[in-house]
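A single structure is presented below for examination.
Yeah, one chain of the complex is gone here, protein chain that is, but the others are all in their spots.
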Amino acid sequence: MSNVKIKSKNLNVYYGDKQALFDVNLDLNEKEVTALIGPSGCGKSTFIRCINRMNDVIDICKVTGNIEMDGININDKDLDVVSLRERVGMVFQKPNPFPKSIYDNISYGPKIHGKGETKSELDQIVENSLKKSALWEEVKDRLDEPGTSLSGGQQQRLCIARAISVNPEVILMDEPCSALDPIATAKIEELIDELKKTYTIVIVTHSMAQAVRVSQKTGFFHLGKLIEVGKTEKIFKNPDNKMTQDYITGRFG
Amino acid sequence: MTKEERLKKRHRAEKRFRFYGLTSIFVALLFVVILVQNIFSKGSSAFKKTVITTEVFFDQELLEIQNGASQEEIMEADFYDIMIENLIKAYPAKDRDEEDELLKLFSGDAEIEIKKAFLNDNNLIGKTITLDLTASDDIDQLHKGNYPRDLPEERRRISDFQLVIYDYFVENKKISKNFNNYFFNNGDSRDPELAGIGGALVGSFYSILICLLLAFPVAVLASIYLEEFAPKNKITDFIEININNLAAVPSIVYGLLALQILLATIQLPRSTPLVAGITLALMTLPRIIIPCRASLKAVPPSIREGALAVGASKFQSVFHHVVPLALPGTLSGTIIGLAQALGETAPLILIGMVAFVVDIPSSPIDPSSSLPVQVYLWSESAERGFVEKTSATIMMLLSFLIVMNFIAVYLRQKFEKRWN
Partner (left out) sequence: MSNEHTVKSYEEELQFLKDSLIKMGSLTESQLSDAMDAVIKVDKDSIDKIIKSDEEINKFRSKIDTQIMNLLVKRAPMAIDLRETISSLKISQDLERIGDLSKSNAKKVKPLPLDLPDELLGNLKRLGELVMKQLNDVLDSYVNKNFDKAKEVWEKDEQVDDLTYIAMESVIDFLSKDKKNLDFSTHLIFATKNLERAGDHITNIAETVCYLVKGEYLKGSRPKGKVIQE
């Protein structure tokens, strides 16, 4: 359980002249949930977007340093980002299902990666993904309805199912519950508990309570620097760094 | 001012604003009603033509062909004598002058109409049938009440004798109005009673078709490239400014462009829907690009990110996700652009569509007219008969525009429902 899946070393990110991340060294363990906390603008989202190279879509963004997964350098210019994103999925803050049917939402990924050739194969993938994200029972009779007809919590589970459908190894979650009500949030947290048995998960969250509930390892970011990282229990019961303690106890001015 | 006074003042202001709004809408609707009523009243009579019920006897002696002749033989045969013989019998005329005046009551196509009857049934020799022959333009207008009868004869287009015959026909119920199929089937003609928009209709259809086939793909692909793939630098900014400016260029300038390049340099055939289509396409291009780009811009970035995150390439994310969402807006813009193109007159005049074209074009490279140009041409003619036809053509044009706009709205709603 303590194998390192993703490792970053001296990772620096610049948006034009402004530096967003400073020398971040962070190890993410396999089949574990790592939570990233910190005030707004501290660089947590920037960090996870480095892992699946989503920062590429921003023209002025420059990434230097090392970030590796299973020994492969993610920052390599020649790396095929499409296959990278097949291995590293992402769930966003606001649920963003495609404006297509539920079925098509899930089958899109496998189709473009050539993972499901026949209809029955795709059917199987769709069913498995929906079952794994605890949505199957609720939507199995209406797979043709548009994904946008679901409630917020269901939409987010749909997005999780979509991320799972291509069989990734890592799932990145950028504040996945911030737009959801408590019941939907609880369902997603339950789901994360289950998913961590199969996938490596990194979750950015503003809710400290959620970070404690859900993660085994927590990293605290502030102004682009990784201030402290460690076992979740330790960080929240007895952190080493005073800044960390001030942040989690609400003493940040 | 107390709180209550302020509240009252605000309420009054809101009431005033509502009143202004409703008044403007009312005034606008009033103008629309007046316009429509004006055109309708002038144009509705064009859909009917006056016919004179005449007995026609197919005398073998006056015909070269026999019963059972083939279609080609009938087409080539001369029916002039049959026509004269029968028409003179419609009313007693005492001399040649009066005979001429009698004949003038019928349209110039009377011979052809009699021939058509024989084409339908080639066993009519020796038989008498009753035909509704198209009346001449003057009788048509007289019957529709557009000619005043109380003028001295020199100032009238219809002589006293002709009036007598007309009254006789009316009394004996030999004169009536039928549906004017000539209006839709015939091309232009010097005779108003025979003139139709058939040629212009087909000409417009071909022009718009070519315009669509050229403008739509180019515009949409250009928009997609500029919006999604092109790097954001000074060059693309420059292009964007120029596209926006193109939309504002007066349409007659496009006509000049077509005249110089398409006609003079490349020497494409004049007055054809092909040239019209190309010209209109150039004009419509920016009018499609602008709404298409706006629709593409309006697609939320979360959709693109969702697609990319699942491992789609940039190309896939654009064409599988962004473009379908931008389609409703693009289609609306396209149809509105086409509707505008349909009504364009100035550039088409420049490329020579003012020519008098009688035949209905059978391909885009046959010379033709177009609906708005036809309106222009007829509005310049002296004959009273063209007045109603001009208005009727305007009615047709407006109906097409309304239908196209409805299609735009329908398509937009349908697609938006599907994807929302």
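Labels A and B are assigned to the chains in the order they are written; within every chain, residues are numbered from 1.
Convention: contacts are C-beta pairs under 8 Å (C-beta built on N, C-alpha and C of every residue); 3 or more make two chains touch, one makes a residue touch a chain.
In this text, all values refer to a predicted model and were calculated from it rather than measured experimentally.
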Touched by the hidden chain, restricted to displayed chains: A
Among A:K9, A:K231 or A:R251, the residue in touch with the chain that has been omitted: A:R251
Residue numbers in chain A that touch the chain omitted from display: 208-209, 212, 236-239, 243, 245-246, 248-253
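Simple rule for what comes next: only the chains that are shown with their structure count from here on.
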Euclidean distance of C-alpha centroids - chain A vs chain B, Å: 60
Of chain A, residues touching chain B in the complex: 52, 54, 57, 59, 82-83, 85-86, 89-90, 92, 94, 96-100, 108-109, 112-113, 146, 148, 159, 162-163, 165-166
In the complex, chain B residues that touch chain A: 232, 300, 302-313, 316, 320-321, 324-325, 418-420
